[in-house]
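With one protein chain held back, the other chains of the complex are shown just where they sit.
Right after this comes subunit A.
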Amino acid sequence: MAQPLVKKDDDRDDEADYSPFLGIEKGAVLQEARVFNDPQLDPRRCSQVITKLLYLLNQGETFTKVEATEVFFSVTKLFQSRDIGLRRMVYVMIKELSPSADEVIIVTSSLMKDMTSKTDMYRANAIRVLCRITDGTLLTQIERYLKQAIVDKNPVVASAALVSGIHLLQTNPEIVKRWSNEVQEAVQSRAALVQFHALALLHQIRQNDRLAVNKLVTSLTRGSVRSPLAQCLLIRYTSQVIRESANNTQTGDRPFYDFLEGCLRHKAEMVIFEAARAITELNGVTSRELTPAITVLQLFLSSSKPVLRFAAVRTLNKVAMTHPMAVTNCNIDMESLISDQNRSIATLAITTLLKTGNESSVDRLMKQITNFMSDIADEFKIVVVEAIRSLCLKFPLKHRSLMNFLSNILREEGGFEYKKAIVDSIVILIRDIPEAKESGLLHLCEFIEDCEFTYLSTQILHFLGIEGPKTSDPSKYIRYIYNRVHLENATVRAGAVSTLAKFGAMVDALKPRIFVLLRRCLFDNDDEVRDRATLYLNTLGGDGAVVETGEDVKEFLFGSLDIPLVNLENSLKNYELSEESFDIDSVPKEVKTQPLAEKKAPGKKPTGLSAPPTGPPSTVDAYERLLSSIPEFANFGKLFKSSAPVELTEAETEYAVNVVKHIFDGHVVFQFNCTNTIPEQLLENVTVIVDASEAEEFAEVATKPLRSLPYDSPGQTFVAFEKPEGVPAVGKFSNMLRFIVKEVDPSTGEAEEDGVEDEYQLEDLEVVAADYMLKVGVSNFRNAWESMGADCERVDEYGLGPRDSLAEAVNAVINLLGMQPCEGTEVVPSNSRSHTCLLSGVYIGNVKVLVRLQFGIDGPKDVAMKLAVRSEDEAVSDAIHEIVASG
């Protein structure tokens, strides 16, 4: 019956009215499912009911445990039917229901029967179902059949078993690994798909064995792989092998490059592309290697298939980041892609062009982009804006036209994220390109005249307050700022008042006029705005006398609040009204290390749309500020080094504690980061009792207890030790967490009055020589080594005894010294018998140290090492030898 394809006509309207699933309801379908129990099965009817059940499940409907069990049991009855179509439906249904472990037993015998059936297709499907619902114990029972199935002459059966193997590898790796020989055989199969699946499984089984993967790749790249899919896999595995053996090549030729290059001439586009991409991603790829790959990608750019165009331009986009010159040949093709219907392709083309373009082509490019911007969605526009920002930083001379472009698009319609990206870009350009400052600030001023986003307005006002007073004519910004006080909501008005005050504080000439404006704000109908105006008038001396603004006032206006707002909020919530006023110094300054929820689910990877978790900033700067804010430690001098946190508790314990070792010239401070993971407890007066009996040179001088440690809100307690000045003293410390624990009522969140003193044993902690060494790299080791000179050089040889491998020995020495490996010399090529490793660092007392390590390994794995140290001080060179000798 011939029907028009998708024309909207009367027939079709009629059709749509009678959806076979119109008004479908779960309860009714479950009732219908009782036909599965009929003694005389009607296969057609049963298939229809299963279809309805599938429809429900595919719509996102869920069955309760009871419903699922009931349906499952009835479905198992259908194994009695000999109808082939119905049997196929039954297989799908069982997989969809994924029965629980205690129910699986009901179908195992039926499935096992099918698995050994003479009908190939029963075997294949039964394997897939069994593997879907099976657990480890059942798997050992059917393992024999699965191994047979892998080498079954029917490709469907073999594929079913192989793909099952890929899935089972996640749950029962030790069983699947035993199938290696069968899988190896299947890789040689004549059926393309079997080969593909077998190769994928074999690689997964062996992925941790570099030598085996290397062998696999070597043999397959010589032979012929039939399936293009398998060929793609092989290319991926090959590039992995190339990456790992990168350091092994003495000659200029890269192993397997010829294979990759050969794949560029394959007949399947998929393979060509895969090879081209693999080549572009090679480490340190040369332009000679790159050329053939770029050529095929260029051909793809004009392909009629959007997917190929997208793939090609995406790859070229990546290449452009590292080798912009290599991509310039494709510029003409990419320019034609700017008008591509698919906006993803157009955006990638634009951003690639922005990277490869030279200074002279910027203006032409901007013209093209202007036309293009009006018809793409915000998320693409953001990408373009970011590309333009980096282009501007690359060609600062072009700031005028690029800044104009940004200000033009800022005036057009757009959502918050887009506007924010533009504003951020302008701000960055103002900061980095001094000539762009004044025009940029004016663009921002114009923008806030008509800005619908409170957040952006306040951010810009804040920025204006900092940058505006430093310009040649600050007075021209006042009008824009004061307009906000008339026209905007309270949040923006308050921001504008603060900005005005900043101008007043910085520019004495403007002060009287600013006072007039601020006084007008005293009658604002919002209390925050009035409060701010009053506060600033008083601090700036607005009672008439125009005086020089004091330093402390400037500090108050421009200084940053170096307390994380989250911590301040928490402290304010915990603060109870009492005689004692709130003390801002009691707010912890350490950024919360990790929210508890994330810790508990480490296996959960961010998939899709969720943003990646952002790491806390744990720089030396942050530590230095934190420590200098504690009066007890203020006179310890400059912080030399802070170690990475060392865990003192196992994961998933009641109290999580890690320690950061802060090294000063004459002191060591242990910062214990504690987290209470029990909602029903509040800990108070938390300290760590540190026993230094195995660290003779250390004497405890101060402790700073943690007043309160509520649930899931990390806090710190500190212990400080004195040690001989400038001496790299080492020792071992045992630690005990001591605290008063109070029960918390989970319903009200209130803690009981009385607490009990308790202790909790922590793991030991060591201060080692590496703690006195800063990892500071040098860009050119040879130059640094030569210029250091041999005056304070010390050379000696050491036997390191039997070691597992050379790499292990090298790592051990690097960790012992705590120095920065240079020029990638920490990587030891597999199978090498000797290795040279270059290290650099700064030793306590700010003495630069360079180390050259030469390792050799002989037959019974005995490792010998020659250590050459150069530094600015021979005592330090000796000290390094001392560390190695005693380590």
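Convention: a residue touches a chain if its C-beta (ideal position, glycine included) is under 8 Å from a C-beta of that chain, and two chains touch if they have at least 3 such contacts; residues count from 1.
Just so we're on the same page, contacts and distances are computed from a predicted model.
Novice: According to its UniProt record, what is the protein name of the omitted chain, chosen from "BHLH domain-containing protein", "Aspartate aminotransferase", "phenylalanine--tRNA ligase" or "Coatomer subunit zeta"?
Specialist: Listed in its UniProt record, the absent chain's protein name reads "Coatomer subunit zeta".
Novice: Hey, which of A:A101, A:M321, A:A377 or A:V566 is the one touching the hidden chain?
Specialist: Hidden-chain contact among the options goes to A:A377.
Novice: Have a look at A:R45, A:K95 or A:H462 and name the one touching the chain we're not showing.
Specialist: Residue touching the chain left out of view: A:K95.
Novice: Which of A:S74, A:S110, A:S159 or A:T717 sits in contact with the chain that's absent?
Specialist: Counting the whole complex, the residue in contact with the absent chain is A:S159.
Novice: For the chain left off this view, which of A:G136, A:P173, A:G262 or A:P306 is in contact with it?
Specialist: A:P306
Novice: Can you list where subunit A touches the absent chain?
Specialist: 3, 5-6, 12, 15-16, 18-21, 47-48, 50-51, 54-55, 58-60, 84-85, 87-89, 91-92, 95, 119-122, 124-125, 128, 132, 153-156, 159, 163, 166-167, 191, 193, 197, 229, 236, 270, 273-274, 305-308, 310-311, 314, 342-345, 377, 604, 607-610
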